[in-house]
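Written below as structure tokens is the structure these notes are about.
Of the protein chains in this complex, all but one are displayed in their positions.
On to subunit A.
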């Protein structure tokens, strides 16, 4: 997976050119995309155009001949060589129009007049509005035991991990990159997530992998992703002292009717939630044991609020326990020889036959979030069903 595919949305410094602008060529500077070949850059630098005389509304920009001019071009070297035929470049009209446009839906800023930028935007736009297309094969040829139900009828959750085939890992990595860019998260190296190597530096399918991804796929579009990490310990989110004191103060119940008490309680809960969201989370000094770490969790911006992230979290817990239960069966298979395991080349066989004993989760308290964003904390509070006391782990 090259990073150029999903490179950061381009951005060029915006220019405010007035109607009578005397900024000649900046607008049509090469499109805001990764810089081209060095010799191209050099060429651009050397051809800084002289300022044209300015009259009523200026004609802007030296532009490399647009592709549309190539129509009746013929390969004639002779013409190019004759001294008379100078290459012409198309100017652009400048009336102070916005050169850079921000797409309302996908939020990408791009230069409308550049075909290259438009193409990049189209790609980004499609991905962010419809989700990343993983293709039919990904959905249909998924190994047995890696598919779970989603929220809606045609939704499925697939799990992908390092022992999967390269194309599957590639798709998952592509979505992971989109997610990390959207979250503004520190990228986890591809080798760490999808490499065979485990912590001891041992290469091979010998242990339970450190990372595992769950992809939420609607038809063939991936609209949600969760990356989980095997962890040993996590810290508890604690209530701030000030908040606790305040809560106690407010807690003294008024002696009204049952309804008003209920309302008061509900209001207090809402207030506490708001209060909790306002402050950064505080962690306990001591660590508790935990098993699943939610390293990254992301839903496509246009598909939020549908319970996708919660479905992913539930699936991870369910899947973990399922694997613990199935382990017995798989081990029997394994004792008969590796051939059998390879024949049923399913994810279940290969992992669970080998690794150190998986322990059943004690419940949600064995799940911890890596330092969550504001939205992440909101999700965590919703999923755990409590404002404090859930776990956060530190990478």
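Please note the rule applied: a residue touches a chain if its C-beta (ideal position, glycine included) is under 8 Å from a C-beta of that chain, and two chains touch if they have at least 3 such contacts; residues count from 1.
One rule holds in what follows: contacts and distances are computed from a predicted model.
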Name per UniProt, for the chain absent here [options: "GPI ethanolamine phosphate transferase 3", "DNA sliding clamp PCNA", "Glutaredoxin domain-containing protein" or "Ribonucleases P/MRP subunit Pop8-like domain-containing protein"]: "DNA sliding clamp PCNA"
Just one of A:98, A:232 or A:386 touches the chain that is missing; which is it? A:98
Subunit A residues touching the chain left out here are 19, 47, 49-50, 52-60, 62-63, 66-74, 76, 79, 84-99, 104, 112-113, 115, 118-119, 122
